[in-house]
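Left out: one protein chain. Kept in place: all the others.
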Amino acid sequence: MSSTDSVELSASSAAFSPDNPAPVIEPPRARTKRTPRVTRTNFELYGWLFMRLSGIVLVVLVLGHLLIQLVLDGGVTKVGFAFVAGRWASPFWQGWDLIMLWLAMLHGGNGLRTVINDYAERANTRFWLKTLLFTATAFTILLGTLVIFTFDPNIR
Amino acid sequence: MPAGTLYRGREGMWSWVAHRVTGVLIFFFLFVHVLDTALVRVSPEDYDKVVATYKQPIVSLLEYGLVAAILFHALNGLRVIAVDFWSKGPKYQKQMLWTVMGVWIVLMLGAIYPVLGHAARVLFGS
Amino acid sequence: MQIHKYDTVIVGAGGAGMRAAIESTKRSRTAVLTKLYPTRSHTGAAQGGMAAALANVEEDNWEWHTFDTIKGGDYLVDQDAAEILAKEAIDAVLDLEKMGLPFNRTPQGTIDQRRFGGHTRNHGEAAVRRSCYASDRTGHMILQTLYQNCVKEGVEFFNEFYVLDLLLAEVDGVQKTAGVVAYELATGEIHVFQAKAVIFASGGTGKFFKVTSNAHTLTGDGQAVAYRRGLPLEDMEFFQFHPTGIWRMGILLTEGARGEGGILRNKDGERFMEKYAPVMKDLASRDVVSRAIYTEIREGRGCGPEGDHVYLDLTHLPPEQLDAKLPDITEFARTYLGIEPYTDPIPIQPTAHYAMGGIPTNVEGEVLSDNTTVVPGLYAAGEVACVSVHGANRLGTNSLLDINVFGRRAGIAAAEYSATTDYVQLPEDPASVVVAQVEGLRNSTGKERVSEIRNALQECMDKNVMVFRTEQTIKEAVEEIAHLRERYKNVSVQDKGKRFNTDLLEAIELGNLLDLAEVMAISALARKESRGGHYREDYPNRDDINFMRHTMAYREVGADGTESIRLDYKPVVQTRYQPMERKY
Partner (left out) sequence: MSTPTLEKHSDALDAAESGASHLITVTLRIRRFNSEVSDEANWIDYQLDIDPKERVLDALHKVKWEIDGTLTFRRSCAHGICGSDAMRINGRNRLACKTLIKDINPEKPITVEPIKGLTVLKDLVVDMDPFFQAYRDVMPFLITKGNEPTRERLQSPEDRERFDDTTKCILCAACTSSCPVFWNDGQYFGPAAIVNAHRFIFDSRDEGGEQRLEILNDKDGVWRCRTTFNCTDACPRGIEVTKAIQEVKRALITRRF
């Protein structure tokens, strides 16, 4: 830190002057002069609403899931192929896990989409990250669904 | 942009940071979790092998962290929903956050034994 | 240097400037130059309200309002102008409401009104509820509403452009308006705006006082620019000192506080205004209350360790009423004094508030170059102008009215004028004066600091030409100002850059303040009477025989370049009301 009498700011590398000013400090992406864009759909509205509604349902599903998996009946020690087999024998648990899977992935995927929108600076990066996100989410959902429906307790 | 100092936001900002971090964390966990569960479709032995690693103490600790993240995200998510839909929500957001933290601490204390108990038994014998 | 061409150019985006812009944009190609973003203008600081005889809550009419304005101005008011002001007030308020201004409402849903100092029913019988208000941020709401409507009308703003010179050109022996020269703060570039009509609406000049309710940016630029171009300044000795500024800081606590029932008390807890104004008490006109406060202080009944202030007591009012009607000023007391107005009285002292004088205009807003001659194409409105509707003392709430009524009139008149005339040719090298001024300061090697001279000026003005004046104090001020003007010649700025060089502009603003302070002091010295805001202890009475006239101050430059001030006088327009003694 320099002292109080530093009226002349110390110049850095280049010789800047009133007639040759340095570029000003820009934020990453500035809002430009423009009329509101015509990109208005209700997508963000539905997305927002979905986050809250799925959130409420997920509280029950996820916390219930955790309770069963980690707390009741000796917690994680009991989990094994047999345990899974037992649970998915019932359509109720199949449905539970299916809904949980779909909601959680869509909720998380949409959440991550906002995160990408917030932080990815260039349009290009945004696009690729979102494509990646979409593929991963779709893949996981499909895989999970497949597993739940085609699960065969007698595979052994 | 040259950084300047960190913005000294208050409860609202930090709870949002935590909500976002936990959300992303859970998402990646879920991704992996679906993959490993998919093993039940492939081979029960492999599945049990993977699940066995979950029973190691160090993984239990991670699991505890995961529970912490999910619980916080879930409780704070409910707070956010209350802020959104309850007309007095914005006014009481701080009180609600303290409630969330209170419930979270209680639940996390409650989860110590069920989640970490097994690990403790493995480590220290029972 | 860049040259722009507009039909009408408005200098200033406060209430007066934007009200004019709304009218003139509809009728001519208009540019608004403003040294601040429009919503930063000091109109936003006004709290109390805007007077109009709407008679929404009790019987009232514009004639009573006219009378109060004239009496409040100690009969120095031009009565034809006051009549227009009071008559058009009603539409001015209704227009603002239609533009969206959120006035407080009566239970019937009409605009609510409250009492304000000096506004009475039936020529002084009792206080009347005439002030239309929006909580205690009426000025803020006016400024916002006008800006919103400027956005709606697509008014072209040049933000952070400082107008530093007025261009006049002689055509067939007549001085006509050719444009203005402005300095762009962001780049340091000089812009010439060629225009058929120019409206000055650049606000007040309170910053030559130290304790003032005025913003740092109220430096009388418009008055100074016009004055330097040879135009007269009218009635500059009349400056209003508002009774209730926060002690030492000058931040205003609206008269509305007393309108709501607040009481002034001295150190003994006495409601001293009962002695000075038995009928109107705390709501007497501002000059009366300010003098009363200083009399109490001088006679040893002031409060605090140094006995240099009195109290504004709101503690007997219910907290709900304070919250509903005066939220902003109670917050000022909490923020800046750390006290709780529910339970503590607020330390206050008179604060320099409003310039009654300014650039002389007629009722159409046209600027006069002497007592009668209009300068074609030049207009002024708002605090910068002197119509004169405020005479020797402005009534509270009449200024927000003034900016709307005469802002509108000036906007229409200017646009209609520019629609019917051609551009006047710009003078040769139009920016030369400004370039010389700016470069002179930038390259000066003098050793004087702007802030030191400004402080000295403010101290001197507070001490010598505030509420009480005498021949001796004014002479002291004149001498001191002359001395400071000498020092100013050696002033230098530290910032030599082009971008956002506020250092440079503060120096220019100081030059304006010095010029105007001098005019004020010289005008005050010559007025050997007491009237309204101008109180001479050595001449404590009003003297209608010798001084029922407006002061007109001209800048004279001798053959050798020496500057001096020449005073002239202009008769007061009297229509219906004969001067009477002013009692409240």
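A, B and C are the chain letters, set down in written order, and residue numbers restart from 1 in every chain.
Just so we're on the same page, a contact is a pair of C-beta atoms (placed from the backbone, for glycine too) under 8 Å apart; a residue touches a chain by one contact, two chains touch by 3 or more.
Since the structure is predicted, the reported quantities are computational estimates derived from the model, not experimental observations.
Of the chains displayed, those contacted by the omitted chain across the entire assembly are A, B, C.
Within the complete assembly, C:G304 is the residue of C:G230, C:G304 or C:P579 that touches the hidden chain.
Only one of C:L94, C:V374, C:A456 or C:V573 touches the chain withheld from this view, namely C:L94. Mapped onto chain C, the interface with the missing chain covers residues 36-37, 39-42, 44-45, 93-94, 97-100, 102-111, 134-135, 137, 140-141, 144, 148-149, 151-152, 186, 215-217, 247, 249, 251, 263, 265, 267-269, 271, 303-306, 308-309, 311, 313, 315-316, 328, 331-332, 335-340, 343-345, 347, 449-451, 493-495, 497-503.
Within the complete assembly, residues 1-2, 4-13, 16, 20, 80, 83-85, 87, 89-91, 93 of chain B touch the chain that is not shown. Where chain A meets the chain that is not shown, the touching residues are 1-14, 16-18, 21-37, 39-40, 42-45, 47-49, 114, 117-119.
Here, only the chains that are shown with their structure count from here on.
Between chain A and chain C the centroid-to-centroid distance comes to 57 Å (mean Cα coordinates, whole Å). Those residues of chain B that touch chain A in the complex are listed here as 1-2, 20, 23-24, 26-27, 30-31, 34-35, 37-38, 40-41, 43-44, 47-48, 51, 54-55, 60, 63, 67, 70-71, 74, 77-78, 80-81, 84-85, 111, 114-115, 117-118. Residues of chain A touching chain C in their complex: 7, 18-19, 21. Every residue of chain C that touches chain A in the complex is listed here, in rising order: 188, 494, 496-499.
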